[in-house]
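In this view, the complex is presented without one of its protein chains, the others remaining in place.
Right after this comes chain A.
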């Protein structure tokens, strides 16, 4: 009896011991569970935090660049300063080249006029009477291209001679920095980019309304400029990117879809198609800069296509995006139900008819999405373009895909390298905002079209 109860208590205490152990272990295990879960949440918070940080950083830096200091001046086209013969008129029987020659001569005499004097007079008119500032310093307030703008106005309308008109001019980058407070106002003169008189005059202009901060339309309408950084804009790079995207769409989409159709619908399983398939998967993972090397060696050096041309850039980007489009299109074709194919074939359609009349229309939404994603990827690509000379400084809007041009991401790269950091950090962020805006727009279009088309299909 006692033995039994003894063994009973022993086993009971053993069970209690085990329960205690399990319980203790359970607490530990639940703790690990919590920690593990916490790590997961931490990882997600970190990833989301990176997204948030990146966007707030770019936004906070870029938004100020969308406003810019402008000068509103009353400019007098004084005949005492502008002494010029009238523009040449085409004589009868004069050849094209001869007329151009005369025109060039007239224009060069126009350039030699003292337009800075015109500008100076206009600025002194807005300054307090007898304000003591030397001409050199005075002319640091407007952007360096101000005299070109005054001249172009005159070329457009020679009737301005003797008249006074009000013109808006962009203030120089240093003035912009000063007005926006990007420069410490207490720095000694030696470290300031503007002279003391010019700074005081700038503050005066800001008070009397000659200088205001307005929306910087120049970012969108101007081309890049080195001499006049405050009037540097994205128009040239934007058109370059547009041309390249057109080339990508025209080349990559038909070729990509066609090869996907061939591989998925027509090719018999063979050694060759296996090679093509492995090859495409690998091409999709080749670093983009290698495509740049390909472009430099083959398109530029071997075929002698023009350097810095959006056509070549577009071709390089096409080769880069092709695998993306092919892989996505194949996936879309694979997902079409075999019933559809068999129904078409059963009704007597040929293979080609089956593919083009029945299968392809069903996959249209997915192909469209894949295309837009591929184009967005191409739009943001920089590295291969550097190797085919698209980082050249181009101060004009390209008129055709064969002209020299740059692209939005390359423009970001170039501005980022500009030595006037104080001013260009904001400009670069603004350019990034434009680029990201375009990409978001593209993706939004993709999502919108897909939901719409899928509902219809």
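We adopt the following convention: contacts are C-beta pairs under 8 Å (C-beta built on N, C-alpha and C of every residue); 3 or more make two chains touch, one makes a residue touch a chain; residues count from 1.
By definition in this document, contacts and distances are computed from a predicted model.
**Student:** From the list "Tryptophan 7-halogenase", "Phosphate transport system permease protein", "Monosaccharide ABC transporter membrane protein (CUT2 family)" or "ATP-binding cassette domain-containing protein", give the UniProt name belonging to the chain omitted from this structure.
**Tutor:** In UniProt, the chain excluded from the picture bears the name "Phosphate transport system permease protein".
**Student:** Given that one chain is not shown, which residue among A:7, A:208 or A:352 touches it?
**Tutor:** Looking across A:7, A:208 or A:352, the contact with the absent chain belongs to A:352.
**Student:** Write down which of A:58, A:121 or A:246 is the residue touching the left-out chain.
**Tutor:** Looking across A:58, A:121 or A:246, the contact with the absent chain belongs to A:58.
**Student:** Decide which residue listed in A:135, A:279, A:337 or A:396 touches the omitted chain of the complex.
**Tutor:** A:279
**Student:** Pick out which of A:81, A:345 or A:386 touches the chain that's been left out of the picture.
**Tutor:** A:386
**Student:** Residue by residue, what part of chain A touches the chain that was omitted?
**Tutor:** These residues touch the chain not displayed: 29-30, 32-33, 36-37, 39-44, 46-48, 50-51, 53-54, 57-58, 61, 96-97, 99-101, 103-104, 254-256, 258-259, 261-263, 266-267, 275-276, 279-283, 285-294, 296-298, 300-302, 307, 319, 322-323, 326, 350-352, 376-377, 379-383, 386-387, 389, 391-392, 409, 412-413, 416, 425, 428-429, 432, 435-436, 439, 443.
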